[in-house]
Every structure is written in C-alpha cells, then in structure tokens.
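Following: one structure in structure tokens, then a few remarks.
Heads up, one of the protein chains got dropped from this complex, but the rest are sitting where they should.
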Amino acid sequence: MERTLGELAALLGGKLQGPADLVIQSIAAIDRATPRDITFISQKRYARLAAQSQAAAFIVGPDQAHLARPLIIVPHPYLAYAQAAALFAPPRSRWPGVSPLAFLGQGVEMGQEVSISPLVFIGNDVRLGDRVTIMPGCVLGDQVQIGADTLLHPNVTILERCTLGQRVIIHSGTVIGADGFGFVPGKEGHQKIPQLGIVVIEDDVEIGANCAIDRGALGETRVERGVKMDNLVHLAHNVTVGAHSLLVAQVGVAGSTKLGKGVALGGQAGLVGHIELGDGVQVAAQAGVTHSIPAGQTVIGSPAKPHQEFIKFISLLPKLPEIFKRLKELEKRVTELAVNPPEEPQE
Amino acid sequence: MERTLGELAALLGGKLQGPADLVIQSIAAIDRATPRDITFISQKRYARLAAQSQAAAFIVGPDQAHLARPLIIVPHPYLAYAQAAALFAPPRSRWPGVSPLAFLGQGVEMGQEVSISPLVFIGNDVRLGDRVTIMPGCVLGDQVQIGADTLLHPNVTILERCTLGQRVIIHSGTVIGADGFGFVPGKEGHQKIPQLGIVVIEDDVEIGANCAIDRGALGETRVERGVKMDNLVHLAHNVTVGAHSLLVAQVGVAGSTKLGKGVALGGQAGLVGHIELGDGVQVAAQAGVTHSIPAGQTVIGSPAKPHQEFIKFISLLPKLPEIFKRLKELEKRVTELAVNPPEEPQE
Partner (left out) sequence: MERTLGELAALLGGKLQGPADLVIQSIAAIDRATPRDITFISQKRYARLAAQSQAAAFIVGPDQAHLARPLIIVPHPYLAYAQAAALFAPPRSRWPGVSPLAFLGQGVEMGQEVSISPLVFIGNDVRLGDRVTIMPGCVLGDQVQIGADTLLHPNVTILERCTLGQRVIIHSGTVIGADGFGFVPGKEGHQKIPQLGIVVIEDDVEIGANCAIDRGALGETRVERGVKMDNLVHLAHNVTVGAHSLLVAQVGVAGSTKLGKGVALGGQAGLVGHIELGDGVQVAAQAGVTHSIPAGQTVIGSPAKPHQEFIKFISLLPKLPEIFKRLKELEKRVTELAVNPPEEPQE
C-alpha cells in the first residue's frame, strides 16, 4: 500500500513540490500524522497546525504553496484527500465467490466475480451484476435485481422485486421494500391495502444503517442516482428523491412526496406526504415541512418557514416576557395619561 | 390470477354495470392502467381522469354510476380497491414446510402448514400456530408464542417469552422484547434493573420495519388488536397501545404510557412516560406530548397544545417582529404624548 509522493501527485493530478521518491505509507489528520503519513489542509484555519505536524507531506491548495514542506498542490485539497484516502484504504474483506453456506434459490443469475458470504439468503430469480458483494446475514427476496459493483453490508434486507443500480452501497440493518403504511381506516379495523409496488435505487446511491424505504400499493418508490442517505432514515411509499440529494440521519419523508435534485434534508427533519420540494431546496435539522417548497428555498422550524422569516421571529421569542411586560406597563401609562394628562406642554 | 368482471363484482359485493365476461388481469392506478387492468375512483378529483384512462373497467361509488365504461359500483370504492388488489396480488413466496437449513431448539411445537425458511433460528419451547410464516434471518427466543397466520418478514427478532397473536405482520429488522431502558442512576454508574417482563402483540397488528418494542422490568408491554405501526417506531417498556391505533413512522413513546383505542400519532411525535391518552386522541406529526390528553382531543406542537389553541398563536409567530416594532413605536408615541400633549381637542 506504499506510494511515493511522486506517484501520489500523479494519481491526484496535483503539482509535486518536494522529493518524488518520498515514501508515504498512510494518510492521517494533521494533528495525528506521523512521519510515515501524508496529511491535508482543506481549510485555512488548519494551516497553523502545519508547523507542529509530523506528517511527511501535505496535500494543499495553491494558497498554501508557500509551506516549506513536501507538498502536493491541487485545486481542491479536500477532494484530493478523499481520493488519497481511498488509495490507502485497506482492501475490503470480501468472500471469494459464492459461499456454500449461503442459500441460493432457483434461477439466480450472476455476473463475474460476485461475492456471496456465508449465511446469506437469496430468493428465486434474483439477478446480480458483476462484482456485486453480499455480506453475511443479508436477505434478498425473489426477483431482486442488483447492478454491478454494488455492496450490501451485513444484515441488509432487500425485499421482492426491488432493484438496485450500479455502485450502490447499503449499510447494515437497512430494509428496502417493506410494505408501505397503507390502510383503509375504520373504527372496527383498518383494511390493509396490498403493497404491490417496488423500490428502485439508482446508480451511485449510498444508504446508511438501519434505514427503511417502503414500497407502495402501486408504482415505484425511487431514489435517484447519486443520492446519499445517512442512518435511520424513513422513506415512505412512492417517495421520489431527486438525484444527488443528501438526507441526514433520522429524516422522515411521508408518502408520495417528491424531492427535486440536489435537495438537502437536515437531521430529524420530517416532511408530510404528497408535497414537492423543488431542486436545491434546503431543509434545516428538525424542521417540519407541511407544504411544497419552491426550488432553491431554505426552510427551518416546525412548521417550516423560509429561513429569513424564521430567524427574524425566532430571535424575538426569548424577548416575549419583556414584550409582554412593556405592553402592560404601556397600558398603565396610557390609562394614567387618559386620567391625568400632563398639565402643560414642556419644551 | 385472471378474473372476469362478473366474478370481481360478486367478490367485492358490488353492482355490475357492463359485460360480466370481461377479463381483468390486474389492477392499476387510473393514469397507468392498461386495457388489461381494472382501476378505481375513490375521490371526485380523480373522476376527470376517467375519460383518458385506458383501464378496462372501474371500481366506483354510486356518484360515478353515470360513467359510460364497464363499472363495479360499491359503497366504498377505496375499500373495494384494497380488496381487489389483494385478489390480484402475486402469491407471497413462502418456504414449503420447515427448511433443514433452519435451526430449531428443543420442544418446539407447531401447527399445520408452518413455513420456516433457511437461516432462521428458533429457540427452545417455541409455539407456532397454523400457517405461521418465518422468513430468512429471523431469530425467535425461547418460549416465544406466535398465533396462526402470522407473518415475520426477514431479519425480525422476537426475544424470549414474548407473544404474538393471529394474523400479525412484522416487517424486517423489527425487534420485539429488547430490554427496557431501566437503570437506577448513579454518578459512579447506573445499576441495570433486570427486565423480566414480556411484550404482547395482539391479533391483526401490523408493525413496520426497524421498530423497537421493549419489555419492562415487570409486567407487560402490550399492543392491542388491530394496531398498525409504521417504520422506526420506538415503544418503551410497559407501554400500552389501545386497539386500532395508528402510529406513523419514527414515533417514540416513553415508558408506561397508555394510549386508548383508536389513537393516531403523527410521524416523529414523541410522548413522555407515565401519561395517558384517551380514546381517539390525535397527535400531530413532530408533536411533543408532555401530559395526559382527554379522549377525542387533537394536539399539536412541542410542547403539545390543543389544536385550536395552537393554530391561534402559531400563526402569530411570524408577526412577532411587527408586534415588537409596533410596541416600540407606541412607547415612543406615548412618551411624546406625555411630554407634548395635543394642544386642544379637535372635532
């Protein structure tokens, strides 16, 4: 896993400033790096730590090119760090081939170099693309389809007929394709509506641990390409999440709501059903969104309001006791004034 | 799975208006139906889509009986749709009998036609009713009891001594009977209180994916018949959920709280412990309920307030800046008035 600084500069497409043959063994944070490590400066405020850092070399932006240390100069140091970290990451442990301790149903089709660990259950007529990795404890229902290079971490459940694209990553405990919460309500019992739809996860999506993404009665629940979801997120039936959206942990989105592209939902935010969020909408943590939001807007609070409006009144909330007190005083003064007007004008 | 329109009308208890021998192959939404499908109109606003719909036939209420298309006329079209969808649902894949790749403890008793998939673990002295289905990855602790026709989706965990009624559905990843959060707190460590109670899930309950329902130190946590719970719901130790209540996703209910019958909790709502919600109470999404609520009341907000009260003040929140500004102006005017009273009465 060793790389020379010259190799690294080439791989990252950066400018080398220092000895090309310097050997780098790993990557570490600036305050923890050893003389075997490369580190990075992605924000100016970390630059002051460079002098004390024991790192062998630094990935920096052009603004830090003056540092008298071995450097790789790149336009976007944080992105280059992410790429360098991938180079130094230990290879993921991956079962070689299909374990005889996995259960495979009938008619399973799979591409090249598929990895299926022990204690995996794969239903009938499942299709797995090249280099798919299924880790222990996963369960795939009948007719599930998974694209090339997708990785299911341990104990993931993908239910019947759902499809995952290429290069998808699903973290442990997540459930894709459970029945949507669909009932015809009644006082003497709620009639279940069969949930016959599917969930479609497009390419390059990553979904955190212990999430739940439901299928609907009809049609699709869809997570478009490049979406990244954190842990414990709930997506109800027939939700659409637009491409490259970011959903932070514990977000909940109710049924049939549609998110545009590049939407960002803060942690624990909740969205009611049957609304639309335009492209690029940003929702603050813990916000409660009760109506559709036009593209580009940032909302906050529960019920959610435009950010500008929210900060104006929220900062006054702690002043409520003062406002009420001043109001009462003023009432008293006015009453007094009405009863005892000032006798004569003063200058 | 084909049915004639006449058969369908009979099964749904509806009035046939059109050719009894029309063959229907599936059910679909009004805007997606093909000439092989039946569809339904459950709300007036969808009626205008009927003209363009390619559906072979429609399930409608008496108000749409005028439509010049093959119809099944029923009192409650949405309910009839749910029933029709169940008729067309593909049969659930179900392991025939007990897989030799499942592990069964000693003294397991089971009824007729029980289905136990590969990679299931069943502890000692478990009792399973007729036609119970246990899908792959499920773990049942010792002395668990499950009633007839109950279905556990993959990767469900039911811990020791808990009981499930008949026709219960538990979705993947849900954990029933983990220890309640019970400790005797102390600065130098919190002493665990053994959680020796059980969880009882009554008949016809459905529980979503990745929920957690805890047992208590003593006594029972009980989910009464017909309750429907969405995903990622937390029920603490000794909670009681009254019959036919609906708990939307990510709800949390703290210890020993009791919900009456037909209670509805909106998504992400939270309830403190040791309170009671009367029959039919409705709690809005994200509400925080801090005290008992009488039957029939609707509450909203955090801390939760009666709905009528809440909407009055919440709508004024965005006016706070204006209120404060007007108060300050008024103070100025009153001060001016005190110093420079108007010289003489007009009018």
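A and B label the chains in the order they appear, each numbered from 1.
Please note the rule applied: a residue touches a chain if its C-beta (ideal position, glycine included) is under 8 Å from a C-beta of that chain, and two chains touch if they have at least 3 such contacts.
The structure presented is a predicted model; accordingly, all values stated were derived computationally and were not measured.
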Open item on the list: Which candidate, B:19, B:75 or B:303, sits in contact with the chain we can't see?
Closed with: B:303
Open item on the list: For the chain left out of this view, which of A:22, A:67, A:184 or A:249 touches it?
Closed with: A:249
Open item on the list: Touch as defined at the start, partner being the missing chain; which of B:175, B:200, B:241 or B:299 qualifies?
Closed with: B:175
Task: Touch with the omitted chain, as defined above, among B:210, B:245 or B:282 - done: B:210
Task: Interface residues of subunit B (partner: the chain not displayed) - done: 103, 119, 121, 123-124, 137, 139, 141-142, 155, 157, 159-160, 173-175, 178-179, 181, 183-194, 196, 210-212, 214, 217-219, 232, 234, 236, 250, 252, 254, 268, 270, 272, 286, 288, 302-303, 305, 309, 312-313, 316-317, 319-320, 323, 326-327, 330, 333-334, 337, 341-342, 345-347
Open item on the list: Could you pull out which residues of subunit A are in touch with the chain that's been left out?
Closed with: 27-29, 32, 76, 78-79, 81-83, 85-86, 88-90, 93, 101, 117-119, 135-137, 153-155, 169, 171-173, 204, 206, 208-210, 226, 228, 230-232, 244, 246, 248-250, 262, 267-268, 285-286, 302, 314, 317-321, 323-324, 327, 330-331, 334, 337-341, 343
